[in-house]
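The block underneath contains the structure these notes are about, expressed in structure tokens.
Removed from the display is one protein chain of the complex; every other protein chain stays in position.
Order of writing sets the chain letters: A, B and C. Residues in each chain are counted from 1.
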Amino acid sequence: MSKERILKNIFVKGAIGAAFVGESIQKHSAQTSIGAHSIFLGQVRADLMDEKKVSAIEYTSYEPMALEKMHEIRAFIFAKYELTCMHVYHSLGKVNAGEISLFVFTSSAHRRAAIEACSETVELIKKELPVWGKEIFEDSSHQWKTNT
Amino acid sequence: MSKERILKNIFVKGAIGAAFVGESIQKHSAQTSIGAHSIFLGQVRADLMDEKKVSAIEYTSYEPMALEKMHEIRAFIFAKYELTCMHVYHSLGKVNAGEISLFVFTSSAHRRAAIEACSETVELIKKELPVWGKEIFEDSSHQWKTNT
Amino acid sequence: MTTTVLLFGQLQEITSKHELQVNEMADTHTLLAELSRMYPAIATAKYMIAVDKQIISGNTKLKDGSTVALLPPFSGG
Partner (left out) sequence: MTTTVLLFGQLQEITSKHELQVNEMADTHTLLAELSRMYPAIATAKYMIAVDKQIISGNTKLKDGSTVALLPPFSGG
């Protein structure tokens, strides 16, 4: 079995639905040791640049490397914080303005671990995951997104 | 018109449903200046104390004062962070273990404002809102919750 | 003059009262002394005091119709 095959997938095709987020929360109601959930959602902005508006972002990734990197991030975060669980989903392909492209969900007995783990995971994803966003304008021209 | 009447209500009877969280997220898809949502959910833990398990928390509040205080917290957070919007819901009455009793939802163009505003709002709610949780054990005895 | 006293959480449990009216209380110290006489458990309880929804510290004069709330440590969320 190759190493990749056992890595948890985080990629989903297209936007992440709000209802999916609701269902993910619902699944945790049986875990009664959880006291706090922290959720981050990245939503595609209709930014205006030189009078052109972003209508969507198209995401691509170097998937095998991204999944290995996410595995490392997950191990690091679980070692650092007392978490019950962590779920990460990132879109690939086209996500329209107003839709969700990143969903990070951490749970813990206590709020500080959940909140800090979520926040740090988001930073590491933005910084370390080989994912690229191509901002597509309403006139079909594009530019490459940059993270800050 | 009394002052209370114009204050935004945050209290809901019983648990906050996961589907309601999903619907709240969905409502923001038309606001395409939003780039980041941060959500905190407080879930009732089935803590074990002296071999007795918490089955629910029953919440009460000094509501008029809590709504005034929440109004102040909201004004403070909006002055401090570049937020698009903030939504807060807190349960009153009985919430069973595994159910959600607090929902704080902040949105911003950029992640740091959303994340920090959410985290600080949760701290202020825990510290400053006149709300009390009575932990009810499976044998119907109870004790008063303390926040850390 | 009349003062409304509101009791919450443990204090409501101790006194079996959520609300009571007391007369001729000039300030919060006088009021708390009277409440502690009526309900000795209040004397040893931990709470903050709000007069007309504002947390106060130290002795505070009361007006006719004031609402004084005794607030045990908050435990929302």
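As a convention for this text, contacts are C-beta pairs under 8 Å (C-beta built on N, C-alpha and C of every residue); 3 or more make two chains touch, one makes a residue touch a chain.
Remember, it's a predicted structure, so these values are computed and weren't measured experimentally.
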Inset, instruction - Write out, one label after another, the shown chains that touch the chain missing from the document. - result: A
Legend entry - Residue of A:56, A:97 or A:125 in touch with the missing chain, whole complex considered: A:125
Legend entry - Touching the absent chain when the full complex is considered, from A:22, A:42 or A:98: A:42
Inset, instruction - Tell me where the left-out chain touches subunit A, residue by residue. - result: 42, 59-62, 64-65, 68, 90, 101-102, 122, 125-134, 144-147
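The rule we apply is simple: only the chains that are shown with their structure count from here on.
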Inset, instruction - Could you pull out the chain whose C-alpha mean position is farthest off from that of subunit C? - result: A
Legend entry - Chain centre separation in whole Å, for subunit B relative to subunit A (CA means): 24
Legend entry - Chain centre separation (subunit A, subunit C; CA means) in Å: 49
Legend entry - Interface hub residues of subunit A, defined as touching at least two other chains: 111
Legend entry - Residues of subunit C whose C-beta touches two or more other chains: 77
